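With one protein chain withheld, the remaining protein chains of the complex are depicted in position.
Coming up: subunit A.
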Amino acid sequence: MMEKMIIGRYVPGESILHKMDPRSKLIIVFLFVCVVFIANNALTYGVLAAYTFLMVGMSKIPPRFLYGGLKPVLLLVLFTFLLHIFLTKEGELVFELGWLKVYEEGIRQGIFISLRFLLLILITSLLTLTTTPIEITDGLETLLNPLKKVKFPVHELALMMSISLRFIPTLMQETDKIMKAQTARGVEYNSGPIKERIKAIVPLLIPLFISSFKRAEELAVAMEARGYKGGEGRTKYRQLTWGLPDTTMILFLGAVTFLLILLRG
């Protein structure tokens, strides 16, 4: 099931969205999250949906892949929809089923809010699907740079993020190794009652924690030996390049926003 989840996953590709600067993508996602709230009628929601599907198209990510990956999230969307239908008691009564009363406003709200939810998920997924985690980290670091003036540890945060990203596969491999070692000693992870299975996680987590601390210590020594002394006076190897597509895409979202304000009811 975890393999199918696409939230936070990167799919390599050559589309325009893949090649864009992570900064512009982050800005667009941030703006989109705000812009979504401008929409308040069928027409404006239509415009938003059209924009989102255009983006999905540009990412060249197969819609079927996207659909498969978002299936678990769709359940959540459906839940919000039902919640609105049943709990909103405004407007004309549409129909009645025993104790269940569905109102016009409920259907409207249900559709709009779940659509809003769905579009947000799609756009944010597109960000992570077309941008490697390290690019997102770099983008965030540069975007948050002004915060350094108020003593916000931007560099440290970015370094922490990139080191965590670097160690995910290492720790995964280690987890796998420990699991096998514990299985060989008679621990069962895949059968038995839930309570037993949760208990079986303890002998997995403890060795993992201990070794992570050891790794952290060794890594710190290695970093120091290589001359790490904090963000001060450091140059950067990774370079972000802002191109024409980046400006164009931001302007395009600006135009969409303008249209939304015009069409808003």
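We take it that a residue touches a chain if its C-beta (ideal position, glycine included) is under 8 Å from a C-beta of that chain, and two chains touch if they have at least 3 such contacts; residues count from 1.
Following the convention adopted for this analysis, contacts and distances are computed from a predicted model.
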Identify the UniProt protein name of the omitted chain, choosing among "Energy-coupling factor ABC transporter ATP-binding protein", "Phospholipid/cholesterol/gamma-HCH transport system permease protein", "Cytochrome aa3 subunit 2" or "Electron transfer flavoprotein subunit alpha".
"Energy-coupling factor ABC transporter ATP-binding protein"
Which of these, A:Leu97, A:Ala184 or A:Val221, touches the one chain of the complex that we don't see?
A:Val221
Interface residues of subunit A toward the undisplayed chain are 133-134, 162-163, 165-166, 169-170, 173, 214-215, 218-219, 221-229, 233-239
